[in-house]
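Here we show just some of the chains, and they stay where they sit in the whole.
In order of appearance the chains are A and B, and numbering begins at 1 in each one.
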Amino acid sequence: MASDFRLKEQLPKLTEQIVATYTPEDSINHLGHCALPSYSGIVEILMNIKDILYPGYRRKVGLHSGNIEYHVGSLIDTLHDQLTTEIARALRHEDRVTQKHTDCESDIDFEAKGQAMAIELLKCIPGLRRTLATDVQAAYDGDPACLTTDEVVFCYPGFEAVTIYRIAHELVRLDVPFIPRMMTEWAHKETGIDIHPGATIGDYFFIDHGTGVVIGETCEIGQHVKLYQGVTLGALSFKTDSEGVLIRGQKRHPTIEDRVVVYANATILGGRTIVGHDSVIGSSVWITKTVSPSTTVLLEKPQLKVRGASADHEVLEDRLNFQI
Amino acid sequence: MASDFRLKEQLPKLTEQIVATYTPEDSINHLGHCALPSYSGIVEILMNIKDILYPGYRRKVGLHSGNIEYHVGSLIDTLHDQLTTEIARALRHEDRVTQKHTDCESDIDFEAKGQAMAIELLKCIPGLRRTLATDVQAAYDGDPACLTTDEVVFCYPGFEAVTIYRIAHELVRLDVPFIPRMMTEWAHKETGIDIHPGATIGDYFFIDHGTGVVIGETCEIGQHVKLYQGVTLGALSFKTDSEGVLIRGQKRHPTIEDRVVVYANATILGGRTIVGHDSVIGSSVWITKTVSPSTTVLLEKPQLKVRGASADHEVLEDRLNFQI
């Protein structure tokens, strides 16, 4: 390699210049603070919980009634330690931010709190399995391309996203900071489905295809609800206080009652918007008002401009130059 | 770590409670059954097939006419074994589900069937290369930001999704269960493009950007078709039988004829809907009826509510409080 050593001699100076930008006021370094939860650690926790939720589907084959208890017992033991460590990190970080500590000193025993929360999460697993079994059933019942429930567990991205959301939501209920959002953003990356862990979602929930779905923090969704790709359950413009700062924590996202179906790319906005039970919202509809129960809302036959319904040369020419 | 051992003593009990939920009726465990196809095994197969389809582009550098035969020969040998194993697993699983076996006993030699199907797939590779070369050409011809065909092979997500779809579709034609959907769902995760492996797609196919594209199981797409991000080729509501159960396997998705272009976020629905050859469907158009050949369909200039075209303070105030 024809490396020019005079160029390479600049590197120490460059390093120095970069390091000089890591100041205490700088919002994008995390130096000298106690460790944040580990992203790869959180992903590993999700893999382990999924192995317990759906034994025999993914990483370990050859499981049967004779060995499953050893397998699960070992996973539970590992998860206890992983969850305790990561939750303690998240609690310590939150304490530092809210108490405005400059270091990570505190009198609170975050490990003890983390351990108690870890065990509470593990206790949720039987309940999670009951709920997730209803979601699998909803996918099978709702998708004519689905031939067995195994396919749902194995490769449906909507089910993957809902699984991670339901785990993360339990952590929200336990007041664990930071980690629930890391989990659902990981699911977002994997599936294109962005469910805020704070949302409330009933049983038998099915998202088909799912890419582009956004479900906001304060959504409330009933049972037997079905969403298609690109559906947004979002906020209207945000309230700000007298100094123009956003007000956080209000109900900003809609309520969707039982047995509602929302088709592809529909957008439903606002914290006071309620879609009544048994309603159907059609493709690409845009709603900011409440819809009564048992109502079907569709776009009128769209106003289309149709150019050239023949194949003669001039019309085609026009078509090709038309600006879309 | 300030671990509380009394808390940790709960873990065996917790394990027991979880294991008790793994019953034979439970739809989300796979205990004591013969192994499902391995997800990581399927991904490895796709990597190996791509190395054969596009030699020199990804994992192995320094390939030339003098060593390529050894390299491909070795990959083919590996693929033969991998495909045989995974296809046999898929066939055995399908047999168990359709015959309602409780275990994986059967008189059928699934390995022998798997091997024959594996070799049939490998025989498709020269034909796949011919078709995929037309797809690369279509991307280069259709994207002004594309400077060389190498870029298409190297980093176009639309081409990645179409590659995986074309492999999976050959497996559908060979009646291999389960694996084709695993493959296209992997591509969906990687690219945000969801093509059902059962769809039929002609040569010179190009999907630009692609995030959010959904192509349903019974779509028929001609040659020289171009789709943009967010396009749905989907189903209308599903037919159910007299007992309210979905009818599976009917044509539910549209037919797109040769040389059609569909712009971003357009939605075309229904098994009887045909978009005639040489037609153009504009951005965000929503169609459930047949379109004649050589037709351009556009949204009318949308009915827009425009507020405040001046910069004075009151108008801005209004704008900022307006609920979108």
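Note that contacts are C-beta pairs under 8 Å (C-beta built on N, C-alpha and C of every residue); 3 or more make two chains touch, one makes a residue touch a chain.
Since the structure is predicted, the reported quantities are computational estimates derived from the model, not experimental observations.
**Q** Please give the number of copies in the complete assembly; 2 of them are in place here.
**A** 3
The criterion applied here is as follows: only the chains that are shown with their structure count from here on.
**Q** In angstrom, rounded to a whole number, how far apart do the mean CA points of chain A and chain B lie?
**A** Here the centre of chain B sits 21 Å away from the centre of chain A.
**Q** Inside the complex, what are the residues of chain A that reach chain B?
**A** 52-58, 61-65, 68-69, 72-73, 76-77, 80, 84-85, 109, 111-112, 115-116, 119, 122-123, 125-126, 129-130, 132-133, 136-137, 141-145, 147-151, 153-157, 190-192, 209, 211-212, 228-230, 236-237, 264-265, 269-270, 283-284, 288, 299, 302-311, 315-316, 319, 322, 324
**Q** Enumerate the contact residues on chain B facing chain A in the complex.
**A** Chain B residues touching chain A: 1-4, 7-8, 10-12, 14-22, 26-33, 35-36, 38-39, 93, 97, 177-178, 181-182, 185-186, 188-189, 192, 194, 196, 198, 211-212, 214, 216-217, 230, 232, 234-235, 238, 246-250, 252, 263, 265, 267, 269, 278, 280, 282-286, 292-300, 320-324.
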